[in-house]
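A single protein chain has been removed from this complex, and every other one stays in its place.
For subunit A:
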Amino acid sequence: MATATTAPASRPSPVGGSPGTKRRRSLLQRRQTRTAWLLALPFLLLFAAFTVGPVFASLVMSFTDMRSTDVRTPFAVDLAGIDNYTALFQDPLFRKVALNTAIFVAVGVPLTMVLALAAAVGLNRITRLRAFFRLGFYLPVVTSIVAVAVVWRFLLQPDTGPINQLLGVVGIDGPDWLGEPSLALPSVIAMATWRNLGTLMVIFLAGLQTVPRELLEAAEVDGAGRWQRFRHVTLPLLRPVLLFGAVITGIGYLQFFEESFVMTNGGPLNATRSVAYYTYDQFSFGNYGYASAASYVLFVAIVVLTAIQFRVLRPKT
């Protein structure tokens, strides 16, 4: 039809366009871009000043011998090169806290993941009182960690603590959970696992509810048992959620601090002192350069752990 072929030609083609419309469009685009930047600017400035700046400053500081006594003359501190880093790895205490942190992560992360997944699967199945149990698992997360740790410290008291009194009823002489160097770290890991379970459980539960019912039913028709369905249908679909959970738990556990700060003061015999705790101590001693180096070692450890987790748990395509 004639009209049909001529009509588009009478209007400027949206693809080709005349030079005039092109300019108008890009002008609009440019103006929009400018407005966007302008609106983002306050945030970007704050981000640069309070996030990027300090992070970068502490990186620079980690290569200097800055101490708190240099605060009035920050331009006069000496460059130390990698001295802080070599000193760090020569310090037996740092090696000890690095090992503590590694054990904490190696035991705590899988333990928390498995228990949280088990709790989520259980909660996904039951229909009665689900909200009640969900609340029960999540309550420790919303309670202040200081309050939680103080209560645990009380529970784990050697003589008067309820846990040992319960053990006494069945004839077991309970140990000094937080006072024995060999038991203190496991006790702190147990407390951290209990506390962090809720966060992961909620995330996993949300993930479980996205698993399509049809897939599970199809597998059931094919004769897959309950475990096989979980193993071959649910788990693969949960991979992105598991990855997310592993990453946030891993980062959180690598930075563990409050648990041992409140419960054990890093003791006994530094059995529960972590890299973050060590860094905190060094800052409070005024060794700013050295403490910055310690925090960058932790930073690198977090990057490495996260990279490994991405490799292992990356969703298969």
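List of remarks:
Simple rule for what comes next: a contact is a pair of C-beta atoms (placed from the backbone, for glycine too) under 8 Å apart; a residue touches a chain by one contact, two chains touch by 3 or more; residues count from 1.
The criterion applied here is as follows: contacts and distances are computed from a predicted model.
Only one of "Multiple sugar transport system substrate-binding protein", "Ketosynthase chain-length factor", "3-methyl-2-oxobutanoate dehydrogenase subunit alpha" or "Ni/Fe hydrogenase" fits the UniProt record of the hidden chain, and that name is "Multiple sugar transport system substrate-binding protein". Residue A:60 is the one among A:60, A:166 or A:206 that touches the chain not shown. Only one residue from A:140, A:174 or A:268 touches the chain missing from this view: A:268. Although one chain is not shown, part of subunit A still touches it, namely residues 49, 53-54, 56-58, 60-61, 63-64, 66-79, 153-154, 157-158, 176, 179, 181, 265, 267-270, 281, 284-287.
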